[in-house]
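One protein chain is absent from this view; the other protein chains keep their places.
And then chain A:
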Amino acid sequence: MTQHVSPPRGGTGKVIPAGEPPAWRGLAARADVRTLSLLGVLAVLVLIGGVTQPDAFLDTRNLQLVLTQASVIGVVTVGMTFVIVSGGIDLSVGAIVALASVWATTVATQDFGFGGILFTAVLVGVGCGLVNGVLIAYGGMVPFIATLAMLASARGLALLITDGRTQVVTVDSVLDLGERDAYLLGVPPLVLVFAAVTVIGWLVLNRTTFGRRAVAVGGNAEAARLAGIDVRRQRLYLYLLSGLCCGIAAFLLIVLAGSGQNTNGNLYELDAIAAAIIGGTLLTGGRGTITGSVLGVLIFTTITNIFALNNLQSDVQQIAKGAIIVAAVLVQRRTASTT
C-alpha cells in the first residue's frame, strides 16, 4: 500500500493538473481519478503477488479462485453500495446470506431441485429486505438499529433451521455450476453472475430514475422530499434491493460450498461496507460508485489471497485491511474538506 490515492475531484473549481500525455487526457477525464487510483492499487497488489509467489499467484486456477471468492461478497457489496449511497446502512447482509443459504438447502427445498433452491434463496433475501425496508421507511427506525435487529434474528433463525449442522447439497445441477466443466472460456459461472450484477448495478445507479433518486435521497433527503420524490418508497426499494443481492449471493455461496450453513456470510457486512468505503462511497450518502465498490472487493480478496499464499496468518490480513480502510477514509476526509 505505497500507492498514494489521490483525491477524486479537485476542490472548488480547481482543475485536475493535466500532467498526462494528450493521448491519455480523454481517458483520464472520463474515468474518475479515484477509480484510476484503485486500479493502480490493484495493479500494485498483483505485482506483489507475482513477485512473492510467481508460480502460485499467477496460476490460472488461483486467479479463478480469487474471482470466485470475490463474487459472493461482490454481489452483496453492490447492494450495500446502493443502501449507503442513499444515506443508509445494512448490517444484516451477512445474516441474510446465512439464512437464505440454509433455508434454500433444507431437505424440503432441495426436493424442488435447482429452481427451488434458487427461488428460495432469492425469496428469503427479498423477504428480509422487505422487513428492513418497512421498518426503516415506514416505521421510522434508524437503519443501524433495524438492520442490527435483522442481523440477530436472521442468524438466530438460521441456527434454528440447521440446528448447527451443515446441510449438504445433493442436487447435482447446482453442484455442477461450481465444476470446472461449467466454466465458460475459463470463467467460472459464479464470476459471470458477479459481472452481470455489477453491470446491471452500474446501469441502475447511473442510468435510471431509481439510481438518481437513491443518490438524491442520500445527498439531501429533505431536498429530495421537497423536490417531490417519495423518499419513503425509495428507501423501501433500496433495502429490498440489498436483500435481493443477499439472496443471489447466498445461491452463489451454496454453489461454491456445496452446502448451507448457519455460519455462512460471517462478517460480510463489515467486508461489504469496507469495500464500498474504500471504493469512494460516502458513508453519509449522496455519492458512490459501483466500479469503486467492486474494485474495493477485488483489492480485499486479492490481499487475502496473497497473504494466504505467503502463509501469513489471518490476523495479519485483518490488520492490513484495517490499515487500508483508515487510509481510504483519511483520503476521503481530506477530499471532503477541500470542497
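We adopt the following convention: contacts are C-beta pairs under 8 Å (C-beta built on N, C-alpha and C of every residue); 3 or more make two chains touch, one makes a residue touch a chain; residues count from 1.
Criterion: contacts and distances are computed from a predicted model.
Missing chain, UniProt protein name: "Sugar ABC transporter ATP-binding protein", from among "Sugar ABC transporter ATP-binding protein", "SUF system NifU family Fe-S cluster assembly protein", "Ion-translocating oxidoreductase complex subunit D" or "Cytochrome d ubiquinol oxidase subunit II".
The missing chain, though absent from the display, is touched by one residue of A:Thr52, A:Ser173 or A:Thr208; that residue is A:Thr208.
Interface note: of A:Thr106, A:Asn220 or A:Gln317, the residue touching the hidden chain in the full complex is A:Asn220. If you put the missing chain back, the residues of chain A touching it would be 9, 12-13, 207-210, 212-213, 215-216, 219-220, 222-230, 282, 286-287, 339.
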